[in-house]
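Structure, as structure tokens:
Omission of a single protein chain aside, the complex is shown with its protein chains in their original locations.
Should a chain be cited, it is by its letter among A and B, assigned in written order, with residues numbered from 1 in that chain.
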Amino acid sequence: MKLLECPINGLRPLQEFTYGGELRPMPDPDACADDAWAEYVFNRAGEPGVRLEWWYHTASGTWFIAERDTGSDTIIRTCLYAELSEKEKKGS
Amino acid sequence: MIIEYQRHSPLHGVHVANGAEWAAHHGMTIPASFKTGRAADECLANVALADVSALPKLGVKGPGAVAWLTGQGVSVPDTVYACRPMDDGGTVIRVDTAECFLEDRLGNNAVDTISAALDSDQAGVYRVPRQDAGLLLCGPKAVDVLTQTCGLDFRRLGTRLVYTRVAVVSVALLMLPDNNAPSYRIWCQPSSAEYLWETLAEIANDIGGGTVGLDAVARLL
Partner (left out) sequence: MSDRLPEPYGLLIDRDRQVPFQFDGREYRGYDGDTLSTALWAEGVRVLGRSFKYHRPRGIFSLSDAGLVVETDEETNICGDRLRITAGLDARAANTRGGAANDRLAILDRFGAFTPVGFYYKAFHTPRFMFPFYERQLRNMAGLGAVNTNKPVRRTAKEYAHCDVLVIGAGPAGLAAATRAATLGARVILATDQPGAGGSLLYRYSADAAAAAHLSRLTEAVQVHDNLELRVGTIVAGHYADGWMALVDDERLTKTRAGAVIVATGDNGLPAVFRNNDLPGIMLGSAALSLIHLYGVKPCRTAVVLTNNADGYRTALDLHAAGVVVGAIVDPRADGETSAVSGKVESESISILRGKMVSEGLPASGKKGTVGVRLDSGGTLDCDGVIIEVGTAPADELIRQANGHMEYDDVLGRFVPGTLPDGVYAAGRVNGIFDLEKQIEDGVSAGTAAAVHVGISQQPFVPRPKRGTSSVAVSRCPVVAHPKGKNFVDFDEDVQVKDFVNAVQEGFDSAELMKRYTTVGMGPSQGRYSNFTALQILADARGETLAGKALTTARPFVSAVPLSHLAGRGFTARRLTPTHHRHIEAGAHIMFAGDWRRPEYYLRTGLERQECIYQEAANVRQGVGLIDLGTLGKLEINGADAAAFLERVYTGNFANLKIGRTRYGVICDESGVVIDDGVICRLAADRFYVSTTTSGSDTIYRTLQRWAIQWADLDVVLVNATGSYGAMNIAGPKSRDILKALTDVDLDPESFPYLAVREGHVAGVPARLSRVGFVGELGYEIHVPADGSLAVWDAVMEAGKDAEIRPFGVEAQRLLRLEKGHVIVSQDTDGLSNPFEAGIGWAVKFKKPFFIGKRSLQILKERPLTRTLVGFALAPDHSGTVPKECHLVIDGDAITGRVTSISWSPALRHVIGLAYVAPSQSEIGTTFSIRADRGQMISAIVVKTPFFDPDGERLK
């Protein structure tokens, strides 16, 4: 059972967490083209790589971000959403 | 908010079935002892599980919560998950930067007093309805019940509140250090209480302990 470091609750087994999907910043819904919106809504990146992901520590109700290499399944870092850089929040 | 109604523990139905001898605490009828099952002394010598849901609780949340509580004379811990005894009895636990959880001692009314002062038009300060089931697990084998149900490393557990899973139920868990053997407080959603109680009681029973009434554990409260 893998361990995951919650920024608030510390290192815990994966069972204590709920996966929340990749952090996928929303394009401006009023400005973007239909294609860009459809891409955001329906398409997910499946290829292995380093991703920012949402994770939820269920018992304490804590959402946080894990930077994970989905190829090697290694966690690079975890932090609260608020601690992300503006660039990371915007996905650029 | 002074409570003027007959409170029931979320475990009331189980207690009825298990032959409880009742006592009233803080407006709740709660088992003082059990007519059936292992003798309380024997349980305490191994592991004893008690329902302490009667203790008054209060949650306060919001950007103004800590300042408001401080204004009420509550000395709020500085760090998240730290616990501190209150001057007037009871315990205050900081469960988030902007949220505190207060629980009173048995027979004390400090939390009720603070609760009564929390009116609803206080901007930035909101009451969190705390209806948690409160359990107490004590005795030298208490930790054995937990190692069968929870993946935490209990030998490394500090005196801070821990949110974890016990028997797949989300709980808040607090170790109460003791010279002999630590006791553990467990809070969970009332909806999960009966399942958690039955699970822990079954394991406690398997290893020589069982459930006890409030009388047997009053010294810890």
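The rule is short, and it goes like this: a contact is a pair of C-beta atoms (placed from the backbone, for glycine too) under 8 Å apart; a residue touches a chain by one contact, two chains touch by 3 or more.
Model, not experiment: these values are computed from the prediction.
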{"item": "Residue ranges of subunit B at the interface with the undisplayed chain", "value": "1, 4-10, 12-13, 16, 28, 53, 59, 61-63, 98, 120-121, 123-124, 126, 128-131, 147-153, 155-156, 167-169, 189-192, 194-196, 199, 202-203, 206"}
{"item": "For subunit A, the residues touching the chain missing from this view", "value": "1-3, 13, 18, 20, 26, 29-30, 34, 37, 40-42, 54, 56, 61, 63, 73, 81-82"}
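Criterion: only the chains that are shown with their structure count from here on.
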{"item": "Subunit A - residues contacting subunit B, complex", "value": "1, 8-9, 12-13, 15-16, 57-60"}
{"item": "Parts of subunit B lying in touch with subunit A, wherever the complex brings them together", "value": "80, 151, 162-165, 170-172"}
